[in-house]
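A single protein chain has been omitted; all remaining protein chains appear in their positions.
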Amino acid sequence: MNFASDNTSGVPQQVLEALARANDGYAMGYGNDALSHRVQDLVRDLFEAPTAQVRLVGTGTAANALALALLCPPWGAAYCHAAAHVDCDECGAPEFFTGGGKLVLVPGAHGRITPERLDAVLTRAGRSVHQVQPSALSLSNLTEAGTVYDPDMLAALTAVARSHGLAVHLDGARFANALAATGATPAEASWKAGVDVLCLGGTKNGLIGAEAVVIFDRDRATEFDLRRKRAGHLFSKHRYLAAQMMAWLEDGLWLDLAGRANSAATRMAEGLSNLPGVRLRHPVDGNVIFVDWPGAVAKLLRARGATFYDAPREDGTPGARLVASWDTDTEQITRFLALAKDATSP
Amino acid sequence: MNFASDNTSGVPQQVLEALARANDGYAMGYGNDALSHRVQDLVRDLFEAPTAQVRLVGTGTAANALALALLCPPWGAAYCHAAAHVDCDECGAPEFFTGGGKLVLVPGAHGRITPERLDAVLTRAGRSVHQVQPSALSLSNLTEAGTVYDPDMLAALTAVARSHGLAVHLDGARFANALAATGATPAEASWKAGVDVLCLGGTKNGLIGAEAVVIFDRDRATEFDLRRKRAGHLFSKHRYLAAQMMAWLEDGLWLDLAGRANSAATRMAEGLSNLPGVRLRHPVDGNVIFVDWPGAVAKLLRARGATFYDAPREDGTPGARLVASWDTDTEQITRFLALAKDATSP
Amino acid sequence: MNFASDNTSGVPQQVLEALARANDGYAMGYGNDALSHRVQDLVRDLFEAPTAQVRLVGTGTAANALALALLCPPWGAAYCHAAAHVDCDECGAPEFFTGGGKLVLVPGAHGRITPERLDAVLTRAGRSVHQVQPSALSLSNLTEAGTVYDPDMLAALTAVARSHGLAVHLDGARFANALAATGATPAEASWKAGVDVLCLGGTKNGLIGAEAVVIFDRDRATEFDLRRKRAGHLFSKHRYLAAQMMAWLEDGLWLDLAGRANSAATRMAEGLSNLPGVRLRHPVDGNVIFVDWPGAVAKLLRARGATFYDAPREDGTPGARLVASWDTDTEQITRFLALAKDATSP
Partner (left out) sequence: MNFASDNTSGVPQQVLEALARANDGYAMGYGNDALSHRVQDLVRDLFEAPTAQVRLVGTGTAANALALALLCPPWGAAYCHAAAHVDCDECGAPEFFTGGGKLVLVPGAHGRITPERLDAVLTRAGRSVHQVQPSALSLSNLTEAGTVYDPDMLAALTAVARSHGLAVHLDGARFANALAATGATPAEASWKAGVDVLCLGGTKNGLIGAEAVVIFDRDRATEFDLRRKRAGHLFSKHRYLAAQMMAWLEDGLWLDLAGRANSAATRMAEGLSNLPGVRLRHPVDGNVIFVDWPGAVAKLLRARGATFYDAPREDGTPGARLVASWDTDTEQITRFLALAKDATSP
C-alpha cells in the first residue's frame, strides 16, 4: 500500500517491451533516430498541432524549468499558484534555468488561481525598470491540490495572461489525469485553451523517466534545443526516451493508465469521506487526495503498512496526501479503507 | 557498420533484464530505495573508497557540469585540454552550472596535458581580484583524442594541480576503456592518483543513460544533491538508474564491455595503419581512432554503408573519427577493413 | 518642493570639497590608496568593530545584492518583508547576484516582520533536497514603510533567524535615519543586534553615490571582493568613493543630515495629520511619510508644484509617499503644509 506518490510505482509491461524493441541495432544519437522522429509526429497528431515542436527530457523538473526559461527572461516574473510545484518542490530550478527570474505567488483555493485574482495582481504589478517584468503564467493541471482546470477555466486564465502580455506554461506532470478527469482532448486542454508550452509528464503515469515538452510556437524550439543541451538534458541514446513515450501514447495507454489512477483515487476518497473525523480537504478530481484527519490515524495506518506523506495545513492541522497510481488495485484500496475504518473507529 | 560513436550502440541483455527485475513492486523515489543504496555500496567497494559519495545522473554532460560546479566557483577557472569535451561539446554546460566560471584551455599533443605545461600556465595565472581564480583541473580519461593517461601520468598532473591549490575533476565518459587499456584498478586511476570527483560514464559503454558521479570528499555531497535537484537531474524513479548501473558494475560487465570495444578498435587501427595514404593521428589506446586519410576514402566508405564523423585537422587536412563499441563484432571489422582496402587501393 | 525621494536632493558642500581635496595628485586604483584605507578604519571605529571589513560601492542595489550573495547560495532562500526594496524595486538584482536564490516574502504590519511570524514561517519551511534552503534574513532599517526597528526588535528577529541557521543582512539605505530615530549607536543597531552584513547607505542621505558594505565576519570579505569586481562594482578611481564616505562620516555629518531629514518629516507628518481626510498610514519614525488621502488632494498639490509619488494601498485606496531630505527646509515645509491645507479644505 504505497500512496506516497505516483512515482513509486513501476511501469507497465508495454514500456519494458518497447525498450527491448528499441534496443535492436544502431541508432544515431541525440534524437536523430527514426523512433524519435516518430514520437514527435505522434504527439502532433494527438494534439492536432502539426507545427508543434516536441522535445523529450528525463524529469519533470527539467521539463518545467526549461519551458519557463523559454518564456521568462532573467529579469522576468512568472506567476504561479502559491503551492505550485515549480516554486515549492524544485529547489529553485526555475530560477536557475531562467537565469534568476522571479516566481510571483498567487494564492487561490484548492490549488487553483482565479482569473479575477490574476488580473488584480497583474494590474498592480509595476513595470518600470525597477521591477521584474511580468512575463509568464505558469499553471499546473492537475493542480498541486489534486484539482483540475477544465478547458474553460484554462482559457479564462490564459486570456487574462495574454491581455497583460504574458505567455503561458502548463505543468502537466499529471496532464493525462486531467484529460481523464475532464474528458477534454489534448488540444482542448492545451493550445486551444491558450497554452504556449506544455510539459506533458509521463513519469508519474507509468514511464521510467520521460517527459515531452510540447512547444506550440515552433520559433522557440531552437532556443530550447540549446538550453536543453547546455543543461545536460539532451540524451545521447535518445531512442530509449522515445521508445517509452511511444509505448505510452500509442493505443491510448496513457489515458487508460490515468483513468485507472483516477478511478482508484475516487474510490479511496469516497471511502475516506465516510469515516468519522476524516475530511477531504480539496475536491478529488484526479488521482491525488488530501485529507484532514487526526495525527493518530496516520500513525496507526503507517504502523499497519501504509506509506504516504503527511501534509499538515499551514496552521498545523494534521492531514495527509494520498496518491493513487495506475497500478493501485482493488485489493489495495479495500485493504487500505478497512485499515482506515479501524483507525478512525472510536 | 556504425562507428559514429559508442553511443549509437544498444545495451547488452543484462541491462534490460535488470530493468525488468527492478520494475517489481513499489520503490520510494529520488534514490531512497534499496537498489540505489546497493549501487552506492558497490561503487565504494570497487573503488576501495568506503566514504565516497556516489550519485547517479542520466547524461555525461550533467555529470561533468555538476562535478565542475562543485570544484569551481562562479569566479573560478577550470583548466582543461583545448579539445576537452567540457569545452567543445557541451554547449557551455560548465559555464551554466558553475554560474559563469571560466574554462582555460591548455594545449597538448594527442589530447593530453603535460605536467610541465600545466605548471607553466598555472604559475603565470594572475590571482588578484581582477582575475578569475584558478580552482580546478579537469582531465579526461580516455582523452578526446582516444589516448589514455596511466596512473602515473594522472598523479603527476594532479600533483601540479594540488601544488597550485586546484581540485581535480576527471571526465570518465570512457573511464572503463581507460581501465581496460591500462590495467589500473578503479582506485589507482582515480583517488589514488589525486582525483577529487570522478564522472564514471556508463552510457557510452553499454547503458541506456546512467553515469555515476563519485565524490571522494564526502563533505561535498550535500551541495551536489542540491545542485542535482535544482538542475532537474534527480530522477524520481531512481531505481531504474540504479538497476542499469548495478548490472553494469556487477560481475565485471563494465570492464568486459570496455575490453571488447578496445580490442575492436585495436584491430581496426592495425588494419587501417597498413593501408596506403592512411595514417593514425593519435595512438589508439582505447576504443577511439583518429585517422588522416584522403577525403575520397571517406566518401567511398560512406557510399558503401559505413557511418562515422569527419574530423579534419585544424589546418583542414581531412580525416575521420571512428569509434568502436562493446558490440563491434569481427564481421563488422572485417567488412570495414575490406572496404577501406578497396577505397585506398590505387 | 520635491518629496519624490531623498535621492532627488544634491549633496552638502562638505562632500564636494572632499572630492576636490581627494583630486590632488596620483593615487593607486581599486581601493589601494590611503583615503580608502582611512575610511575603513573610520567605519571600524564608529562601529566598534575592529575586525570588520568595509567595502564601498556606488549604489544601494549593488550593496544589497552583493551582500545577499554572500549569505544566500544559489539554492538558498532569503526571507524578507513582502514590501522589501530587495524584492520590489531592484529588478531581480538579488536573484542575479545570488545566482538564482529565492526571496521568500514575509508579511507584517507597517513594513516590519515580527519574530513570531518569522519563526512560524521558518519552522514550516521544508529543508529536503526538493526545497531551497533557508539561508538568510534580510531586514531593512528604516523599513520601506518608513518605520524603524529599535535594537531590541532587531535582536529578537536575528535571534529567530540564528536559531534556524540563517545569517542576517541589513539593508541600511536609511540606516542613518534609523540611528537618528532611535538614538542607538551604530554597533547597537548592527552587529550587537545580530547583523552579519550591513549595507550602510550614503546616497539617500547626502552623497553623490557611495554605500559602505560592512562585513562583520571578516572571513567573507575575499569572496565579496571577487563578487564586487566580477559585477563591475570595483571602482578604479576608488578615492572618490572614499572621499565622499569620509566627509559624510567625519564629525557626525551623516547623523546630522539624517536628523534634519527626520525632523522635517516629523513636522510634515504632524501638519498633515491634522488635515481633514488625511491619515498617516504608518508611524513616521524617520524621513518617510505614507499618507492616505483623496486623489484630488494629490492632484491639486501637484498642480501647485509639489513633486511626490502616488502610493495607493493594495486595495486601490489612494495615497502617497512623501520623503523628506537633509535639505528639506522650513520654507518648503511651511509652503507645502499651506498648500495641503488648501487642498483639503472643504
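Order of writing sets the chain letters: A, B and C. Residues in each chain are counted from 1.
Criterion: a residue touches a chain if its C-beta (ideal position, glycine included) is under 8 Å from a C-beta of that chain, and two chains touch if they have at least 3 such contacts.
Given the structure is predicted, the values throughout are model-derived calculations rather than measurements.
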item	value
Which residue of C:29, C:108 or C:318 touches the chain not shown here	C:29
Selected from C:72, C:118, C:156 or C:226 as touching the chain missing from the view	C:226
Contacting the left-out chain in the complete assembly, out of A:234, A:255 or A:320	A:234
Residue of A:48, A:225, A:256 or A:292 touching the missing chain in the full complex	A:225
Chain C, residues in touch with the chain not shown (by the definition above)	2, 4-5, 7-11, 16, 19-20, 22-29, 57-66, 90-93, 96-97, 203-204, 208-209, 226, 229-237, 240, 307
Where the missing chain touches chain B, by residue	74-75, 88-92, 95-96, 98-103, 105, 124, 126, 129-132, 314
Residues in chain A touching the chain absent from view	30, 74-75, 99-100, 129-130, 133, 225-230, 234
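FYI, only the chains that are shown with their structure count from here on.
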item	value
Shared interface numbering between chain C and chain B [over half = same, under half = different]	same
Where chain A and chain C are represented by their mean Cα positions, the distance between them in whole Å	41
Multi-chain contact residues (two or more partners), chain A	90-92, 96
